[in-house]
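Of the protein chains in this complex, one is absent; all others appear in place.
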Amino acid sequence: MNPVASQQPASAVPVHSDSEERHSVQELHAPILREQAEPRDGFEPIPSWLTLVFGAIVFWGGYYLANNNGGFDSGVYDEQRIGPDTSAVESAKPADPLVLGKRLYSANCVACHQPTGLGVSGQFPPLAGSEWVLGDPAVLQRILLQGLQGPVSVKDQLYNGNMPAFSSRLDDDQLAAVLSYIRQEWGNAADPISPSSLADIRKATAQRSAPWVVEELKASASAPVATEQP
Amino acid sequence: MSEQTASDLEPESDRQVFARQRAAIDASARLPVLGFFTGSVFWLFAGTVLALLASIKLHNPQFLDDASWLTFGRVRPAHLNSMAYGWASQAGIGVLLWLMARLARAELSHTRLLLSAVVLWNVGMLAGTTGILVGESTSIEWLEFPPFAPPFFAIAFALIAVSAMVTFRNRREPHVYVTQWYLIGAVFWFPWLYTAANLLLLYTPVSGVAQASINWWYAHNVLGLWLTPIGLGAAYYLLPKVLGRPIYSYQLSLLGFWSLALFYNWAGVHHLIGGPLPAWLITLSIVGSVMMVIPVITVAINHHMTVVGNFRELRYSPTLRFIVFGAMSYTAVSVQGSLQSLRTVNEVTHFTHYTVAHAHMGVYAFFTMIMFGSIYYIVPRLTGWEWASGRLISFHFWTTALGMVLYFLALTFGGWWQGRELNNADVPFLTIVQNTLPYLQARSGAGLLMAAGHLAFAVLFALNLLRFGAPRRGPTLFVERPNNAELAPTVAPAGS
Partner (left out) sequence: MNQAPTIFVGVFLTFASAWLGLVVAPYLQLAPQGSENTLTSDAQGGAPLGGLAARGRDVYRANGCVYCHSQQVRPEGFGSDLDRGWGPRRTVAQDYVGERPVLLGTMRTGPDLANIGARQPSATWHHLHLYNPRITSPGSIMPRFAFLYESRKILGERSSAALKLPPDWDLESGYEVVPREDAKALVAYLLLLDRAGALEEAGP
């Protein structure tokens, strides 16, 4: 690539005179005449420090690939190390049940019952000041475990919806946490619920799979059940 | 060999000959290239309108929310495709064809086929964009055009490739300059990408998550192996061309091109970190993404050392200013991208507005600004008419540059915070949404600035095509040079 040779025109005069006559050569020449020469290459060498830096990056690449390839196995999803820092801490279960309860509420309940606990008028009942939340824990726990359907009056308003069951989706610790949370939030003030009382009620209602209706609920809750003191 | 003597530059007699050669080349390229540029300006306009709609709808969801064809989920992909294929690709094709002809020192071949390609491409754009808005979007990112649209682009591109490659084959210039390597790459890579992706995802779709890997192999490579080579090729041509200086290092050019060709390919699956794909696939893309630092730094040094000592020229030359802005943005956005592909960073940025800012840094701050600069250089050579107003070009520059900076700052900061909050399960989701609102509003403000710039650009383009106003002497610059002196070719060797 001798740059001097590249500047020699292969033919002294272009043979495409048709195009020149079609367009005014004077017009096209003005911006073209003032142009610099076509670009050409300089030949500065690659700085040696750059080679070192790039070598280091390639080395890192090889090292990372060797350690995180999961054996090139289609069934391996976790490379050997996910970031060893903050994320693991954030995902640890919080010790305080109220913090866990609030988190579970945000994940599972807030869409219908709202962050304010006020529900959606006519559709999803409120929890704030609700006689069902503040009342008999045995009733409340059954509602969470098996769900509730059919007409129900909450704070003198009638609702007729479908509260889903959570027995398979949340364990006793989680259910106890979220119930304890709603019983003390938004001005509510009722005792927390223990995981062991949840375990007892889960056992007592193990045969039931269908959602409750209000009449059955009260009957079931008032039946004697062996409970441990919370 | 780093010394360039005066005899290596064009002696006066040869200047006349070369000028006439260039005139013939530019004449051959005039209609197709202006055709693609006109198409690109139209879709820049359409894409900007769609962009503003999408942006406003995010912080004001009730804005025009009755019509199904204006719902965000349709407007947003219509915007992306308008910009990617309507504006960026057409501007890129026009620049590519002109550069190929100029560097080959041969007239552009098959110009009638190219005119058909212009029509086909824009018909495809119209069909595809309308298709998205009426509810036929494929919801495959970067490939949303419904199945009746891609054949237009495939055929059009075949014609473009024929012209580009025949022009290259007809070259009178034996030396293949670095720009041509990038353009040959682009012309080869894009059809393979487009055909494979459309076949495997639209027409005979593969089942399951293999689609996701193919999807993002395609989408990332549209940026990396289609738009980027054209942008870099344009910078490699126009920086030394406008300044009259050589490119700093041929060796760096080689390293930059081949490392880009090798590594950029592999980066696509970094869009799926944490996703339902095997670890090896994700890791390979992370490695490819980080390796991209090599070509990016290489090209940055090459460009910088070419321009260094001449930054005062940015005061005068629109071409130079847009291209330098673009080239510097390329370095910034690529390094950002390499960092973003690290798992610990990605854990925060994935799924957030941060990635939207990053995408616009690439397609806009890098590619679009280089296209603006290239169009400002090329069009007067095709029309024989100078730009109507240096002040309007300046307005175009400042609105788009400042708009892009505001866009980047707003969504980068807002997106990072969004990501941090998303990773904290104690922050309710709707709180996170509310917290992003001021940043989304700032982005709309940025969009308005950029829209104003695009309007100025479209006006300038139309005025040039219509040969409006009195003929000018000399190039349209931002401000006049002192004593009206032209930029004289540099004879001193680089670095001395």
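Letters A and B mark the chains in the order given here, with residues in each chain numbered from 1 onward.
We take it that a residue touches a chain if its C-beta (ideal position, glycine included) is under 8 Å from a C-beta of that chain, and two chains touch if they have at least 3 such contacts.
Note that the structure is a prediction, hence the values are computed from the model and not measured.
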item	value
Chains shown that the absent chain touches, full complex	A, B
Of B:L31, B:L52, B:L392 or B:L422, the residue in touch with the unshown chain	B:L422
Touching residue (missing chain; options B:V17, B:L126, B:A210 or B:L406)	B:A210
Full-complex contact with the absent chain, from A:Y64, A:Y77 or A:W186	A:Y77
Touch criterion as defined above, residue of B:G47, B:G268, B:G362 or B:G447 at the omitted chain	B:G268
Which residue of B:G288, B:P318, B:G337 or B:P380 touches the chain not shown here	B:G288
Hidden partner chain, residues of chain B it touches	57-59, 61-62, 65-68, 71-74, 76-77, 135-141, 168, 174-176, 180-181, 184-185, 188-189, 192, 196, 200-201, 205-215, 217, 225, 258, 261-262, 265-266, 268-269, 271-272, 274-278, 281, 284-285, 288, 343, 347, 350-353, 355-356, 422-425, 429-431, 433-434, 437
Touch list for chain A against the chain that is not drawn	1, 74-78, 82-83, 87-88, 90-91, 103-104, 106-108, 111-112, 114, 120-124, 161-162, 164, 169
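Keep this in mind: only the chains that are shown with their structure count from here on.
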item	value
Inter-centroid spacing, chain B versus chain A (mean Cα positions, whole Å)	33
Partner chain A, residues of chain B touching it in the complex	1-2, 4, 7-10, 14-15, 17-24, 26-28, 30, 102-103, 105, 107, 172-175, 177-179, 236-237, 239-244, 246-253, 255, 276-280, 282-284, 286-287, 290-291, 293-294, 297-298, 301, 305-306, 343-344, 347, 380-381, 384, 386, 423-426, 428-430, 473-475, 486-487, 489, 494-495
Complex interface listing, chain A residues touching chain B	1, 3-7, 9-14, 16, 19-20, 22-25, 27-47, 50, 53-54, 57-58, 60-61, 64-65, 68-79, 82-83, 85, 87, 90, 99, 102-103, 106-107, 110, 115
